[in-house]
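As you look at this complex, bear in mind that one protein chain is not there, while each of the others sits in place.
In this document, chain identifiers A and B correspond to the written order of the chains, with residue numbering beginning at 1 in each.
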Amino acid sequence: MSARAGHILAGAGALAVLATLPLWGGTPYGLELGITAATFTVLSTGLNLVYGYTGLLSFAQVAFFGIGGYTSALLSHDAGWPVFAGALVGGVLALLLGLVIGYTSLRLSRHAFAIVSLSFALLCLIISRDWVSLTRGPMGVPGLIAPTLQLPGLGRIGFDRPAVFYWLMLSYAVLVVAATHRLVRSRIGRAFIAIKLNQPLAESQGIDPLRHRLLAIGVSALTSGIAGGFYVFHLTIVDPSIFDFYYTETMLIMVIVGGPGSFWGVVVASLAFTAIPDMLRFSHDLRMVLYGAILIGAMLAFPRGVGGWAAQRRLVRLRRPILA
Amino acid sequence: MRVGLSPVFAATVCALMFSATARAEDPIQIGASLPLTGTAAFFGQHSRWGAELAVAEANAAGGVLGRQIALDPQDNRCNPTEAVKSVSQMLSDKKDVAILDGLCSSAILAMMPLVERAEVPLVVANGTATAIVDKSGAGGNKWVFKVNPSDGSLADALVGYLVEHEKDKAAKIAVLGEDTDFGRGGAQALDAALGKFGMKLASSDFYQQGTPDFTAVFTKLRSEKPSMIAVYAVGADVQNIARQYVSFGVGIPFTGRLLTDLVPPEIMASGALDGSVVAQAYAPEVDTPANHAFVDAFTKKFGKPPNLLSREGYEAACVVIDAIKRAGQADPAAIRDALEKTDLTSILGAQIKFDDHHLAHDYAVILTVKGGKVVIAALNKT
Partner (left out) sequence: MDFATLLQLLINGLVLGVIYALIAIGLALIFGVIEIVNFAHGELYMLGAVAAYFLTMNLGIGFWASIALVTIGAFGVGIVLYELLLAPLAGQGFERSILLTLGLSMVLQNGAMFLLTSTPRLETTPYSYRFLVLGDARVPLLRLFALILALVAFGAVYVTLHHTRTGKAMRGVAQNRAAALMVGIDPRAAARLAVAIGVGLSGLAGAALAPVYSVHPVMGFAFVFKAFAVIIIGGLGNILGAAISAVSLGIVESIAGGFLPPAFVDAIAFIAMILILLLRPQGLFGRGVRV
């Protein structure tokens, strides 16, 4: 059996386990963890695309998520739009705003992008609280009604049932992971890595760093925005705490430990870091102390995360016969 | 697949063993979803202490239905996402026969559909948003009960008192509130209450929770000279507001829901806040035997005097424990039915009965500051 077939089999097996979660772990809490894990997989895969592949540290991921959430909540609640259309518009709005902050700050430097993305997230928080006539302010928009689908042959499917919503979020996460995987393994993905590793060299090969970086930011904003657009209908409420800096910290931990630029490492870390701390019932304070310590340790010892470390080990093994 | 399933199999076996060994002597468990970390942790902690005191008292008196009671507090960071997670965990364990508080309105609103689906009662102790009451009882959700008065009833009680005693002071009230549902909701309710007497708020300023500097807004208010400043603030912000208020000699009496017990004692004693009139759902100074007993027991157990939140946590836990007793069984549905027939005397001396929207009507405490001391001016039915 070739390695590739093995990977496909392992992937299919993992997918089968995840898809049948409602059958073997279908408690409300099991499903809740599943929904959170699927959502964070989308978010951290997006962050990995931007940070791991093009080398831009972004704090704006949570802002895209929140923008998507607010847009779809308001379109559905105030204008009576269907949820799926609202989520799509939310994603597109996040994409456009992502391009704006990316374009303005990248003209200066990568450094400016990091700080501008942070300020953008804080600005979104302020707007969600204080543009009361639009966002309802800190009271949020409660009473969001999850969509129902009328499918021929299957009858009505209500997404207010956690199991059904889990399947929706899981399918979306699988779609995003697959699409992102295709992107990073394509010619464009190789250009991303080239820009990250050596920008002047990449430019001399005719790769435009700005356009590629904007593409990465745009894709991650779109996928995160749509995720937010769905997710708030599971919570049934959207309020400014959707922009909590704590989510940014959690996403960063997933990407750093999984290994920036290591595609499957980050996906696995997203699942692990949603489930493990919750199951161990860590207090949040201690959890965040531990996350901080992990970040410090990773930066000093494993800057490329577990995934990067594994890849390094593989390279060493591959090189051994030549060196010997 | 083998790797994926074996932990599941192990977990199932464990779960089966646990349920097999569950005996009648196991404690009856009550969940509590509260902010125990993050910026609202101080309040979650107080609500938790209040509930813990109620549980400890019930256990010392021999427990309920011959069993001890255990509290299962879980963190929600005052955030709907975490609230949903914590409550799902309680509902999955199927041990909690009722759930307490939530504390923050947005967290409670997100928890409500979950308890309705799982058919476990939720007794709200601290959230104030009117949307909670609108959706409860006759509003559709039969599983949610609210012990504390809502923003609207407190504001009505406050304005009623002002109009009766110091009408000129109600004419030009400016709001200084935190930019949360507590601040904004309080201001809205105050404006509506004033509207019933043909008045309205002079101005509203909302600041981000955790803002250290209030000098600009105080300078502005000092020049606009409102008749009173209605404060809706909690935690560190109260200390910053009180100290900067004195440092800059603002000299305009406070109203609204200023938490007088968080004001540094030397400021209170200096008389700088004299003339202030605030409405609260509770004040430790209220002179009833039940309240004295509560304040003493709380201070003895936790080394700190109780505040508004500890008392609401206590009261809500008492309501649940009483309902379990009357239900005669530790079953969520039976407890819910018992909750509807609640008839208890609160530590302020009011009758706690839930109306058709499952809202209890405890007293609103009107506090005034005179000669550097907090004085109970009135207990108004809400």
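One rule holds in what follows: a residue touches a chain if its C-beta (ideal position, glycine included) is under 8 Å from a C-beta of that chain, and two chains touch if they have at least 3 such contacts.
None of these values were measured; they are calculated from a predicted model.
Trainee: Sort through A:A85, A:I126 or A:I276 and give me the one touching the missing partner chain.
Mentor: A:I126
Trainee: Looking at B:R243, B:K325 or B:H361, which makes contact with the chain not pictured?
Mentor: Once the missing chain is taken into account, the touching residue is B:R243.
Trainee: Please identify which residue in B:K196, B:K220 or B:K370 touches the non-displayed chain.
Mentor: B:K220
Trainee: Of A:L43, A:M139 or A:L252, which sits in contact with the chain we cannot see?
Mentor: A:L252
Trainee: For the chain left out of this view, which of A:A14, A:L57 or A:I193 touches it?
Mentor: Spelled out, the listed residue whose C-beta touches the missing chain is A:L57.
Trainee: I need the residue numbers on subunit A that touch the omitted chain, in ascending order.
Mentor: 51, 55, 57, 104-105, 107-108, 110-112, 114-116, 118-120, 122-123, 126, 129-130, 249, 252, 256, 283-286, 288-289, 291-296, 298-300, 303
Trainee: Going by the touch rule given at the top, which residues of subunit B touch the chain that is not shown?
Mentor: 37-39, 41-42, 45, 179, 204-208, 210-213, 215-217, 219-220, 222-223, 235-240, 243, 246-249, 262, 264, 266-267, 270
In the analysis below, only the chains that are shown with their structure count from here on.
Trainee: Quick one: which bits of subunit A touch subunit B in the complex? Just the residue numbers, please.
Mentor: Subunit A residues touching subunit B: 13-14, 16-17, 24-25, 27-33, 36, 126, 129-130, 132, 137-140, 142-143, 160, 162, 234-237, 239, 241-242, 244, 246, 278, 283-285, 288.
Trainee: Mind pulling up the subunit B residues that touch subunit A in the complex?
Mentor: Interface residues on the subunit B side: 1, 4-5, 8, 36-38, 75, 77-81, 84-85, 88-89, 91-93, 105-106, 109-110, 113-114, 118, 129, 131, 135, 179-181, 183-185, 206, 208.
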